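Notes follow the structure.
With one protein chain withheld, the remaining protein chains of the complex are depicted in position.
Each chain gets a letter, A and B, in the order it is written, and its residues are counted from 1.
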Amino acid sequence: MADQPMNDAGGMVEKRGRSLWLTHAMMILGVLVIFFPIWLAFVASTVTQPDIVSPPMPVLPGSHFFENYSRALLAGVNVPVATMMLNSLVMAVGIAIGKIIISLLSAFAIVYFRFPFRGAFFWMIFITLMLPVEVRIVPTYEVIAGFGMLNSYSGLIFPLIASATATFLFRQFFLTIPDELAEAARVDGARPMRFFVDIVVPMSRTNIAALFVILFIYGWNQYLWPLLITTDPSMNTIVMGIRQMFPSGDDIADWPVIMATSILAMIPPVIVVVSMQKLFIRGLVESEK
Amino acid sequence: MATVSLKNVKKRFGSTEVIHGVSADIADGEFIVIVGPSGCGKSTLLRMVAGLETVSEGVVEIDGARVNEKEPMDRDIAMVFQNYALYPHMSVRQNMAYSLKIAGLAKSEIDRKVGEAARLLQLEPYLDRKPKQLSGGQRQRVAMGRAIVREPSVFLFDEPLSNLDAKLRVQMRLEIRQLQAKLGVTALYVTHDQVEAMTMADRMIVMNEGRAEQIGTPLEVYEKPATLFAAQFIGSPAMNVVSGTLEGGQAVLPGGARIACCTAHEGPAAIGIRPEDTHADADGALEMAVDIAEPLGATTLLHGTLYGTEVAFTASLPGVHRMEAGTVLRLAVAPAAIHLFDPETGRRIG
């Protein structure tokens, strides 16, 4: 987008020289303000506890980067952060893959078949679109507890893949696949599942990737649900585990380790978002349609 | 290689009948063009042969065996679609090999067949490209290649040339015809373009509103159209049809012109005269007032009315003619070139 010269909106008449620099300056200022909390957390993760508790803390990184991060990753406060990151990874990938698989299958059924209860099923997933997990936490918690799924990956994952956004997205996409392709596949001798595996899934791969990015972040950033069902610290996810690192009462928090953990908690989703920026933006704009 | 026969085939969508009973027998190796305006049911008919639509009534037979209940893949047919329907994520090679892969052929066998088809269609340099990287004509060839590799008994074409530009269309229609002749495979070809139908068909099925108006060779249909519809659909520019009467072996046109024609019928009739069957003749029976002359080079098209009436008439004369609007011209028509139709049923009467 940015490299098309004709896209220069304000520019064609008045934006020359000073005005251009002013725009850049304001933009940089905006970025700095937005970035400041992350920068400060990074600085705090590279200095010592005494540097922090005697304000004002420094604004440039210190020399204790490896010490703080290795302490966080290997020891943590209640449980090593490496363990929490692993839990988060399993949860985020589990939610993303699980949701993509069940949504691909059900969207394929809805679009390419006429079967009993199709309308009822369609309405069923439509309703699940509306209700975030936060609204039904207590009874969902009871279901999980009843199945003995507290402190388990399946307990972390399953309730969060019961939603329909991905199904709708795939349905939308499948409807744009030309009818003739399905007919050609039929003439070529492909039965429905063969058509699904050989044609539909490969054609959906950019959509799948975009959705993976969005769902990975959604899963990684979950807070309330893991807070409820992981009472065992070794099952904590990193995002909810940070809060557990603050001592109760008046003890002073171990700020460098907590801040190192905060940075570690944002690295995977930031990497995913920044490296797959184009896909991510596309997925975002399409899934909200 | 096979025969195809349709026996009173009907198609209903819900309670609406769209094909009202079509019967045709197609010989082995014959090239049949199904032609008609959009919505006439020609594609539906083809799709019933393919097995992509169910047959509501009647029988479709391929090589003498009823196939109504068979899946497309079990009918020994191959189809070329209007938009080619190439799998966008597969290379040319993979597109052509797909049906063979499903059929479980050995890799070496698949490679051999794909290679052969590619050679035949001059697609060898493009085998590893994706459909997106090909021109329209090349995509068309890949779609044909995909059909050939299966060595089917029947080729089905659903308006395969309608997405190409005019020049390429002329070239491809020749290529398709040559290929079919070389392979000797029975072909059913759907188009709305009467030029394609005339140039390609061994026999054509002219369809209108779910009925086969006429089945015959291009020249049969041109020279002896069975119905008014077939008369006006085939031939360019379209046949003039005026309502007149038959009296004592003569056709009486609006404005009073009388043209001799050999028929025993009497009474009102639809009288058809092809523009190219008229010629300038000072003693001609027809008088035409010219509004516009369109010189096409080899011929000149004259648009106007029968003199003294409002009835539109078109004539086509060889050579270049320049004419003022309002010029009155005398034209002669040979008796054999007069087509007569029943004004009620549209059927040919002589």
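Assume contacts are C-beta pairs under 8 Å (C-beta built on N, C-alpha and C of every residue); 3 or more make two chains touch, one makes a residue touch a chain.
Convention: contacts and distances are computed from a predicted model.
> Any idea which of "Methyl-accepting chemotaxis protein", "SusC/RagA family TonB-linked outer membrane protein", "Dehydrogenase" or "sn-glycerol-3-phosphate transport system permease protein UgpA" UniProt assigns to the chain that's been left out?
"sn-glycerol-3-phosphate transport system permease protein UgpA"
> In the complete complex, the chain left out here touches which of the visible ones?
A
> State which residues belonging to subunit A touch the missing partner chain.
1-3, 5-15, 20, 23-24, 26-27, 30-31, 34-35, 37-38, 40-41, 44, 52-53, 55-57, 59, 101-103, 105-106, 108-118, 121, 124-125, 128-132, 134-143, 158-159, 161-164, 167, 174-175, 179, 182-183, 186, 192-193, 195, 217, 220-224, 227-228, 239-240, 242-243, 252, 255, 258-259, 262, 265-266, 269-270, 272-274, 277, 280-281, 284-285, 288-289
Keep this in mind: only the chains that are shown with their structure count from here on.
> Quick one: subunit A and subunit B, Cα centre-to-centre, how many Å?
57
> Note which residues of subunit A are touching subunit B in the complex, please.
Its residues touching subunit B are 178, 180-181, 183-190, 194, 198-199, 202-203, 205.
> Show which residues of subunit B lie in contact with subunit A when the two form their complex.
50-52, 71-73, 77-79, 81-90, 98-99, 102-103, 146, 150
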